[in-house]
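With one protein chain withheld, the remaining protein chains of the complex are depicted in position.
To keep things simple, chains are lettered A, B and C as they appear, and every chain counts its residues starting from 1.
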Amino acid sequence: MSGAPDAAAAVAALYAADRAAQALGIEVQEVALGRVVLTLTVRADMLNGHGTCHGGILFALADTAFAFACNSYGEPMVAAGASIEYLAPIRLGERLCADAQEVSRGARHGLYDVAIRTEAGASCAFFRGRCARLRVPPKSSET
Amino acid sequence: MSGAPDAAAAVAALYAADRAAQALGIEVQEVALGRVVLTLTVRADMLNGHGTCHGGILFALADTAFAFACNSYGEPMVAAGASIEYLAPIRLGERLCADAQEVSRGARHGLYDVAIRTEAGASCAFFRGRCARLRVPPKSSET
Amino acid sequence: MSGAPDAAAAVAALYAADRAAQALGIEVQEVALGRVVLTLTVRADMLNGHGTCHGGILFALADTAFAFACNSYGEPMVAAGASIEYLAPIRLGERLCADAQEVSRGARHGLYDVAIRTEAGASCAFFRGRCARLRVPPKSSET
Partner (left out) sequence: MSGAPDAAAAVAALYAADRAAQALGIEVQEVALGRVVLTLTVRADMLNGHGTCHGGILFALADTAFAFACNSYGEPMVAAGASIEYLAPIRLGERLCADAQEVSRGARHGLYDVAIRTEAGASCAFFRGRCARLRVPPKSSET
(Lines give C-alpha, C1' and ligand atoms only; values in the text may rest on other atoms or scores of the structure.)
Protein backbone atom coordinates (compact mmCIF):
# COMPACT_ATOMS: atom_id res chain seq x y z
CA MET A 1 0.00 0.00 0.00
CA SER A 2 0.95 3.65 -0.28
CA GLY A 3 2.56 2.79 -3.60
CA ALA A 4 2.11 4.67 -6.85
CA PRO A 5 -0.67 7.24 -7.02
CA ASP A 6 -3.99 5.85 -8.21
CA ALA A 7 -4.68 7.96 -11.30
CA ALA A 8 -8.05 6.37 -12.00
CA ALA A 9 -9.30 7.11 -8.48
CA ALA A 10 -7.98 10.66 -8.55
CA VAL A 11 -9.66 11.44 -11.87
CA ALA A 12 -12.90 9.72 -10.88
CA ALA A 13 -13.10 11.87 -7.76
CA LEU A 14 -12.42 15.04 -9.76
CA TYR A 15 -14.99 14.14 -12.39
CA ALA A 16 -17.61 13.36 -9.77
CA ALA A 17 -17.17 16.89 -8.39
CA ASP A 18 -16.87 18.65 -11.74
CA ARG A 19 -20.35 20.00 -12.46
CA ALA A 20 -19.21 21.83 -15.56
CA ALA A 21 -17.64 18.76 -17.17
CA GLN A 22 -20.77 16.74 -16.46
CA ALA A 23 -23.04 19.47 -17.85
CA LEU A 24 -21.02 19.43 -21.07
CA GLY A 25 -21.54 15.68 -21.41
CA ILE A 26 -17.81 15.02 -21.20
CA GLU A 27 -16.92 11.34 -20.72
CA VAL A 28 -13.66 9.86 -19.46
CA GLN A 29 -12.21 7.24 -21.83
CA GLU A 30 -8.68 6.61 -20.61
CA VAL A 31 -6.65 7.56 -17.53
CA ALA A 32 -3.01 7.09 -16.60
CA LEU A 33 -0.55 9.17 -14.59
CA GLY A 34 -0.22 12.41 -16.54
CA ARG A 35 -2.47 11.25 -19.37
CA VAL A 36 -6.22 11.47 -19.87
CA VAL A 37 -8.47 10.95 -22.89
CA LEU A 38 -11.96 12.48 -22.89
CA THR A 39 -14.82 12.62 -25.38
CA LEU A 40 -17.62 15.14 -26.00
CA THR A 41 -20.37 15.19 -28.61
CA VAL A 42 -21.24 18.63 -30.01
CA ARG A 43 -24.82 19.60 -29.10
CA ALA A 44 -27.00 22.38 -30.53
CA ASP A 45 -26.46 24.48 -27.43
CA MET A 46 -22.71 24.39 -28.12
CA LEU A 47 -22.88 26.23 -31.44
CA ASN A 48 -21.76 29.82 -31.97
CA GLY A 49 -23.15 32.54 -34.24
CA HIS A 50 -21.45 30.96 -37.27
CA GLY A 51 -23.30 27.67 -36.60
CA THR A 52 -20.12 25.80 -35.69
CA CYS A 53 -18.89 24.57 -32.32
CA HIS A 54 -18.13 27.51 -30.00
CA GLY A 55 -14.43 27.93 -29.34
CA GLY A 56 -15.19 28.11 -25.64
CA ILE A 57 -16.57 24.57 -25.77
CA LEU A 58 -13.47 23.23 -27.51
CA PHE A 59 -11.37 25.02 -24.93
CA ALA A 60 -13.47 23.67 -22.04
CA LEU A 61 -13.03 20.12 -23.32
CA ALA A 62 -9.26 20.54 -23.63
CA ASP A 63 -9.01 22.37 -20.32
CA THR A 64 -10.85 19.55 -18.57
CA ALA A 65 -8.52 16.93 -20.06
CA PHE A 66 -5.57 19.06 -18.94
CA ALA A 67 -6.97 19.50 -15.41
CA PHE A 68 -7.63 15.78 -15.03
CA ALA A 69 -4.16 14.87 -16.35
CA CYS A 70 -2.27 17.27 -14.10
CA ASN A 71 -4.31 16.20 -11.07
CA SER A 72 -3.98 12.49 -11.82
CA TYR A 73 -1.19 12.15 -9.25
CA GLY A 74 -3.57 13.10 -6.46
CA GLU A 75 -1.69 16.29 -5.58
CA PRO A 76 -3.80 19.38 -6.27
CA MET A 77 -2.65 21.48 -9.21
CA VAL A 78 -4.47 24.52 -10.53
CA ALA A 79 -4.39 25.96 -14.03
CA ALA A 80 -2.28 29.10 -14.40
CA GLY A 81 -2.95 29.69 -18.06
CA ALA A 82 -3.35 28.09 -21.45
CA SER A 83 -3.34 28.68 -25.18
CA ILE A 84 -5.30 27.09 -28.00
CA GLU A 85 -4.99 27.01 -31.77
CA TYR A 86 -8.07 26.23 -33.85
CA LEU A 87 -7.51 24.26 -37.04
CA ALA A 88 -10.95 23.68 -38.47
CA PRO A 89 -14.60 24.46 -37.73
CA ILE A 90 -16.52 21.66 -36.00
CA ARG A 91 -20.10 20.72 -36.89
CA LEU A 92 -23.13 19.79 -34.83
CA GLY A 93 -23.15 16.15 -33.77
CA GLU A 94 -19.41 15.63 -34.18
CA ARG A 95 -17.89 13.40 -31.50
CA LEU A 96 -14.61 14.91 -30.34
CA CYS A 97 -11.73 13.24 -28.55
CA ALA A 98 -9.30 15.22 -26.36
CA ASP A 99 -5.98 13.55 -25.59
CA ALA A 100 -3.94 15.22 -22.81
CA GLN A 101 -0.28 14.36 -22.42
CA GLU A 102 2.35 15.55 -19.98
CA VAL A 103 5.19 17.61 -21.45
CA SER A 104 6.90 18.52 -18.20
CA ARG A 105 6.20 18.16 -14.49
CA GLY A 106 8.39 19.69 -11.79
CA ALA A 107 8.08 20.32 -8.08
CA ARG A 108 5.89 23.35 -8.57
CA HIS A 109 4.82 23.59 -12.20
CA GLY A 110 3.57 21.42 -15.01
CA LEU A 111 3.05 21.74 -18.75
CA TYR A 112 0.52 19.65 -20.67
CA ASP A 113 -0.48 19.41 -24.32
CA VAL A 114 -3.94 18.44 -25.48
CA ALA A 115 -4.89 17.46 -29.04
CA ILE A 116 -8.56 17.51 -30.04
CA ARG A 117 -9.50 15.28 -32.95
CA THR A 118 -12.68 14.06 -34.60
CA GLU A 119 -13.61 10.39 -34.51
CA ALA A 120 -12.17 10.13 -38.03
CA GLY A 121 -8.86 11.41 -36.66
CA ALA A 122 -8.86 14.90 -38.14
CA SER A 123 -7.06 17.47 -35.97
CA CYS A 124 -9.43 20.18 -34.70
CA ALA A 125 -7.43 22.10 -32.12
CA PHE A 126 -4.21 22.04 -30.12
CA PHE A 127 -4.07 23.27 -26.55
CA ARG A 128 -1.14 23.85 -24.16
CA GLY A 129 -1.83 24.32 -20.46
CA ARG A 130 0.33 25.45 -17.56
CA CYS A 131 -0.43 24.51 -13.97
CA ALA A 132 0.97 25.28 -10.56
CA ARG A 133 0.95 23.33 -7.32
CA LEU A 134 -1.87 24.43 -5.04
CA ARG A 135 -0.24 25.70 -1.87
CA VAL A 136 -1.88 24.67 1.36
CA PRO A 137 -2.76 26.74 3.20
CA PRO A 138 -2.64 29.93 1.17
CA LYS A 139 -1.50 32.70 3.50
CA SER A 140 -3.28 35.47 1.68
CA SER A 141 -5.43 36.10 -1.36
CA GLU A 142 -2.41 37.04 -3.39
CA THR A 143 -2.26 36.71 -7.12
CA MET B 1 -26.93 55.12 -45.95
CA SER B 2 -23.96 52.79 -46.40
CA GLY B 3 -22.22 54.75 -43.67
CA ALA B 4 -20.26 53.32 -40.76
CA PRO B 5 -20.91 49.70 -39.86
CA ASP B 6 -23.70 49.24 -37.31
CA ALA B 7 -21.89 47.46 -34.48
CA ALA B 8 -25.00 47.04 -32.34
CA ALA B 9 -26.91 45.35 -35.15
CA ALA B 10 -23.99 43.11 -36.04
CA VAL B 11 -23.54 41.94 -32.46
CA ALA B 12 -27.28 41.53 -31.90
CA ALA B 13 -27.48 39.25 -34.93
CA LEU B 14 -24.51 37.21 -33.75
CA TYR B 15 -25.89 36.89 -30.26
CA ALA B 16 -29.31 35.83 -31.54
CA ALA B 17 -27.63 32.94 -33.39
CA ASP B 18 -25.15 32.02 -30.64
CA ARG B 19 -26.77 29.12 -28.82
CA ALA B 20 -23.72 28.57 -26.63
CA ALA B 21 -23.57 32.17 -25.40
CA GLN B 22 -27.29 32.09 -24.60
CA ALA B 23 -26.98 28.77 -22.78
CA LEU B 24 -24.24 30.27 -20.61
CA GLY B 25 -26.50 33.17 -19.65
CA ILE B 26 -24.15 35.69 -21.21
CA GLU B 27 -25.63 39.18 -21.55
CA VAL B 28 -24.47 42.02 -23.79
CA GLN B 29 -23.85 45.25 -21.88
CA GLU B 30 -22.01 47.53 -24.28
CA VAL B 31 -21.17 47.47 -27.98
CA ALA B 32 -19.05 49.70 -30.19
CA LEU B 33 -16.86 49.03 -33.21
CA GLY B 34 -14.13 46.73 -31.96
CA ARG B 35 -15.33 46.83 -28.36
CA VAL B 36 -17.84 44.69 -26.48
CA VAL B 37 -18.64 44.28 -22.78
CA LEU B 38 -20.45 41.13 -21.62
CA THR B 39 -21.55 39.78 -18.25
CA LEU B 40 -22.08 36.26 -16.91
CA THR B 41 -23.10 35.04 -13.47
CA VAL B 42 -21.36 31.87 -12.26
CA ARG B 43 -23.89 29.03 -11.81
CA ALA B 44 -23.48 25.73 -9.99
CA ASP B 45 -23.17 23.88 -13.29
CA MET B 46 -20.12 26.04 -14.10
CA LEU B 47 -17.97 24.81 -11.21
CA ASN B 48 -15.01 22.46 -11.58
CA GLY B 49 -13.72 19.73 -9.28
CA HIS B 50 -12.11 22.31 -6.99
CA GLY B 51 -15.51 24.00 -6.49
CA THR B 52 -14.49 27.16 -8.34
CA CYS B 53 -15.53 28.44 -11.75
CA HIS B 54 -14.29 26.12 -14.51
CA GLY B 55 -11.52 27.66 -16.61
CA GLY B 56 -13.44 26.68 -19.70
CA ILE B 57 -16.33 28.90 -18.64
CA LEU B 58 -14.04 31.88 -18.09
CA PHE B 59 -12.50 31.22 -21.47
CA ALA B 60 -15.92 30.87 -23.14
CA LEU B 61 -16.99 34.23 -21.72
CA ALA B 62 -13.81 35.93 -22.95
CA ASP B 63 -13.94 34.14 -26.28
CA THR B 64 -17.51 35.31 -26.83
CA ALA B 65 -16.58 38.92 -26.07
CA PHE B 66 -13.65 38.59 -28.48
CA ALA B 67 -15.83 37.06 -31.21
CA PHE B 68 -18.47 39.77 -30.87
CA ALA B 69 -15.84 42.54 -30.90
CA CYS B 70 -14.01 41.28 -33.97
CA ASN B 71 -17.29 40.72 -35.82
CA SER B 72 -18.73 44.09 -34.82
CA TYR B 73 -17.82 45.57 -38.21
CA GLY B 74 -20.18 43.19 -39.95
CA GLU B 75 -17.40 41.41 -41.86
CA PRO B 76 -17.07 37.78 -40.79
CA MET B 77 -13.93 36.98 -38.78
CA VAL B 78 -13.17 33.60 -37.25
CA ALA B 79 -10.98 32.86 -34.25
CA ALA B 80 -7.57 31.41 -35.09
CA GLY B 81 -6.34 30.99 -31.55
CA ALA B 82 -6.19 32.51 -28.11
CA SER B 83 -4.40 32.46 -24.79
CA ILE B 84 -5.65 33.07 -21.26
CA GLU B 85 -3.99 33.77 -17.91
CA TYR B 86 -5.92 33.00 -14.72
CA LEU B 87 -5.31 35.34 -11.79
CA ALA B 88 -7.64 34.15 -9.08
CA PRO B 89 -10.28 31.46 -8.46
CA ILE B 90 -13.88 32.58 -8.95
CA ARG B 91 -16.73 31.57 -6.64
CA LEU B 92 -20.30 30.46 -7.25
CA GLY B 93 -22.67 33.39 -7.78
CA GLU B 94 -19.99 35.86 -8.79
CA ARG B 95 -21.08 38.22 -11.57
CA LEU B 96 -18.26 38.57 -14.09
CA CYS B 97 -17.67 41.30 -16.63
CA ALA B 98 -15.63 40.69 -19.80
CA ASP B 99 -14.33 43.76 -21.59
CA ALA B 100 -12.99 43.13 -25.12
CA GLN B 101 -10.86 45.77 -26.78
CA GLU B 102 -9.19 45.88 -30.17
CA VAL B 103 -5.39 45.85 -30.17
CA SER B 104 -4.87 45.63 -33.90
CA ARG B 105 -7.04 45.12 -36.99
CA GLY B 106 -5.60 44.66 -40.48
CA ALA B 107 -6.95 43.56 -43.81
CA ARG B 108 -6.79 39.91 -42.90
CA HIS B 109 -6.05 39.56 -39.19
CA GLY B 110 -7.06 41.03 -35.88
CA LEU B 111 -5.82 40.93 -32.30
CA TYR B 112 -8.12 41.56 -29.33
CA ASP B 113 -7.56 41.65 -25.57
CA VAL B 114 -10.24 40.74 -23.05
CA ALA B 115 -10.09 41.48 -19.32
CA ILE B 116 -12.42 39.59 -17.00
CA ARG B 117 -13.20 41.29 -13.71
CA THR B 118 -15.62 40.81 -10.83
CA GLU B 119 -18.31 43.38 -10.10
CA ALA B 120 -16.01 44.78 -7.41
CA GLY B 121 -13.37 45.32 -10.08
CA ALA B 122 -10.92 42.57 -9.15
CA SER B 123 -9.04 41.13 -12.13
CA CYS B 124 -9.85 37.45 -12.71
CA ALA B 125 -8.31 36.61 -16.07
CA PHE B 126 -6.70 38.14 -19.14
CA PHE B 127 -7.33 36.76 -22.61
CA ARG B 128 -5.75 37.56 -25.97
CA GLY B 129 -7.45 36.35 -29.16
CA ARG B 130 -6.33 36.23 -32.78
CA CYS B 131 -8.81 36.19 -35.65
CA ALA B 132 -8.66 35.89 -39.42
CA ARG B 133 -10.98 37.14 -42.12
CA LEU B 134 -13.37 34.44 -43.29
CA ARG B 135 -12.65 33.96 -46.97
CA VAL B 136 -15.65 33.65 -49.24
CA PRO B 137 -15.94 31.33 -50.89
CA PRO B 138 -13.49 28.88 -49.36
CA LYS B 139 -12.08 26.80 -52.19
CA SER B 140 -11.36 23.75 -50.09
CA SER B 141 -11.52 22.51 -46.54
CA GLU B 142 -7.88 23.34 -45.95
CA THR B 143 -6.39 24.15 -42.60
CA MET C 1 13.92 58.45 2.25
CA SER C 2 12.70 54.91 1.68
CA GLY C 3 9.89 56.38 -0.37
CA ALA C 4 8.68 55.13 -3.75
CA PRO C 5 10.96 52.74 -5.64
CA ASP C 6 13.41 54.48 -7.97
CA ALA C 7 12.50 52.98 -11.34
CA ALA C 8 15.22 54.81 -13.24
CA ALA C 9 17.93 53.53 -10.90
CA ALA C 10 16.57 49.97 -10.98
CA VAL C 11 16.47 49.88 -14.77
CA ALA C 12 19.88 51.55 -15.12
CA ALA C 13 21.41 48.86 -12.90
CA LEU C 14 19.75 46.08 -14.86
CA TYR C 15 20.81 47.55 -18.19
CA ALA C 16 24.41 47.96 -17.00
CA ALA C 17 24.51 44.24 -16.23
CA ASP C 18 22.58 43.07 -19.30
CA ARG C 19 25.27 42.04 -21.77
CA ALA C 20 22.72 40.74 -24.26
CA ALA C 21 20.72 43.97 -24.38
CA GLN C 22 23.90 45.97 -24.88
CA ALA C 23 25.14 43.63 -27.62
CA LEU C 24 21.85 44.16 -29.47
CA GLY C 25 22.32 47.93 -29.35
CA ILE C 26 19.16 48.37 -27.30
CA GLU C 27 18.75 51.86 -25.82
CA VAL C 28 16.53 52.95 -22.94
CA GLN C 29 14.25 55.87 -23.86
CA GLU C 30 11.72 56.11 -21.03
CA VAL C 31 11.34 54.55 -17.59
CA ALA C 32 8.57 54.69 -15.01
CA LEU C 33 7.24 52.18 -12.48
CA GLY C 34 5.90 49.33 -14.58
CA ARG C 35 6.61 51.05 -17.87
CA VAL C 36 9.69 51.10 -20.11
CA VAL C 37 10.29 52.25 -23.68
CA LEU C 38 13.31 50.90 -25.58
CA THR C 39 14.65 51.32 -29.11
CA LEU C 40 16.73 49.09 -31.38
CA THR C 41 17.94 49.61 -34.94
CA VAL C 42 17.90 46.51 -37.17
CA ARG C 43 21.43 45.55 -38.22
CA ALA C 44 22.56 43.19 -40.98
CA ASP C 45 23.46 40.55 -38.41
CA MET C 46 19.84 40.59 -37.22
CA LEU C 47 18.35 39.36 -40.52
CA ASN C 48 16.96 35.87 -41.09
CA GLY C 49 17.01 33.67 -44.19
CA HIS C 50 14.15 35.67 -45.73
CA GLY C 51 16.24 38.89 -45.45
CA THR C 52 13.93 40.42 -42.83
CA CYS C 53 14.48 40.97 -39.13
CA HIS C 54 14.77 37.65 -37.27
CA GLY C 55 11.78 36.95 -35.05
CA GLY C 56 14.19 36.16 -32.24
CA ILE C 57 15.50 39.72 -32.37
CA LEU C 58 12.01 41.20 -32.19
CA PHE C 59 11.27 38.90 -29.27
CA ALA C 60 14.55 39.81 -27.53
CA LEU C 61 13.71 43.50 -27.81
CA ALA C 62 10.22 42.98 -26.38
CA ASP C 63 11.48 40.58 -23.72
CA THR C 64 14.04 43.14 -22.57
CA ALA C 65 11.41 45.87 -22.30
CA PHE C 66 9.23 43.45 -20.34
CA ALA C 67 12.10 42.46 -18.02
CA PHE C 68 13.02 46.07 -17.33
CA ALA C 69 9.38 47.04 -16.69
CA CYS C 70 8.64 44.20 -14.29
CA ASN C 71 11.92 44.81 -12.43
CA SER C 72 11.44 48.58 -12.27
CA TYR C 73 10.18 48.33 -8.68
CA GLY C 74 13.55 47.02 -7.54
CA GLU C 75 12.15 43.63 -6.47
CA PRO C 76 13.57 40.82 -8.60
CA MET C 77 11.08 39.23 -10.98
CA VAL C 78 11.96 36.54 -13.50
CA ALA C 79 10.18 35.73 -16.75
CA ALA C 80 8.00 32.62 -16.64
CA GLY C 81 6.86 32.71 -20.24
CA ALA C 82 5.70 34.90 -23.07
CA SER C 83 3.91 34.97 -26.40
CA ILE C 84 4.41 37.12 -29.48
CA GLU C 85 2.35 37.86 -32.59
CA TYR C 86 4.14 39.13 -35.69
CA LEU C 87 2.24 41.61 -37.85
CA ALA C 88 4.63 42.58 -40.60
CA PRO C 89 8.18 41.85 -41.79
CA ILE C 90 10.79 44.39 -40.69
CA ARG C 91 13.56 45.64 -42.97
CA LEU C 92 17.25 46.32 -42.43
CA GLY C 93 17.93 49.72 -40.88
CA GLU C 94 14.46 50.13 -39.40
CA ARG C 95 14.46 51.77 -35.96
CA LEU C 96 12.06 49.94 -33.70
CA CYS C 97 10.42 51.14 -30.51
CA ALA C 98 9.21 48.70 -27.83
CA ASP C 99 6.71 50.05 -25.32
CA ALA C 100 6.14 47.84 -22.25
CA GLN C 101 3.12 48.45 -20.06
CA GLU C 102 1.89 46.73 -16.93
CA VAL C 103 -1.39 44.83 -17.23
CA SER C 104 -1.42 43.29 -13.78
CA ARG C 105 0.94 43.03 -10.82
CA GLY C 106 0.22 40.93 -7.75
CA ALA C 107 2.17 39.68 -4.79
CA ARG C 108 3.78 36.89 -6.76
CA HIS C 109 3.01 37.33 -10.44
CA GLY C 110 2.89 40.02 -13.08
CA LEU C 111 1.58 40.38 -16.62
CA TYR C 112 3.01 42.89 -19.10
CA ASP C 113 2.19 43.82 -22.69
CA VAL C 114 4.75 45.14 -25.13
CA ALA C 115 3.96 46.76 -28.48
CA ILE C 116 6.73 47.06 -31.08
CA ARG C 117 6.29 49.80 -33.65
CA THR C 118 8.39 51.44 -36.35
CA GLU C 119 9.41 55.09 -36.05
CA ALA C 120 6.50 55.89 -38.39
CA GLY C 121 4.17 54.25 -35.88
CA ALA C 122 3.32 51.06 -37.78
CA SER C 123 2.64 48.08 -35.51
CA CYS C 124 5.21 45.29 -35.98
CA ALA C 125 4.56 42.86 -33.16
CA PHE C 126 2.65 42.42 -29.91
CA PHE C 127 4.16 40.57 -26.96
CA ARG C 128 2.66 39.47 -23.64
CA GLY C 129 4.98 38.36 -20.84
CA ARG C 130 4.37 36.64 -17.52
CA CYS C 131 6.78 36.98 -14.60
CA ALA C 132 7.10 35.55 -11.11
CA ARG C 133 8.71 36.91 -7.99
CA LEU C 134 12.21 35.53 -7.52
CA ARG C 135 12.18 33.66 -4.23
CA VAL C 136 15.16 34.18 -2.02
CA PRO C 137 16.72 31.88 -1.19
CA PRO C 138 15.60 29.11 -3.50
CA LYS C 139 15.59 25.91 -1.48
CA SER C 140 16.24 23.58 -4.36
CA SER C 141 16.67 23.56 -8.10
CA GLU C 142 13.02 22.76 -8.60
CA THR C 143 11.12 23.67 -11.72
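Simple rule for what comes next: a residue touches a chain if its C-beta (ideal position, glycine included) is under 8 Å from a C-beta of that chain, and two chains touch if they have at least 3 such contacts.
Just so it is clear, the structure is predicted and the values come from calculations on it, not from any experiment.
In the full complex, subunit B touches the hidden chain at residues 81, 83, 104, 106-109, 130, 140, 142-143. Interface with the hidden chain, as seen from subunit A, comprises residues 83, 85, 87, 103-104, 106, 109, 111, 113, 123, 126, 128, 130.
The set of subunit C residues touching the chain not shown comprises 13-24, 44-51, 54-57, 59-61, 63-64, 67, 71, 76, 78-89, 134, 141, 143.
In this section, only the chains that are shown with their structure count from here on.
When every chain is reduced to the mean of its CA atoms, the largest separation from subunit A belongs to C. Looking at which positions face the partner, subunit A and subunit B present mostly the same ones, since more than half of the interface numbers are shared. If you average the Cα atoms of subunit B and of subunit C, the two centres end up 28 Å apart. In whole angstrom, the spacing between the mean C-alpha positions of subunit A and subunit B is 21. Shown for subunit C are the residues in touch with two or more other chains, namely 83, 104, 106, 109, 130.
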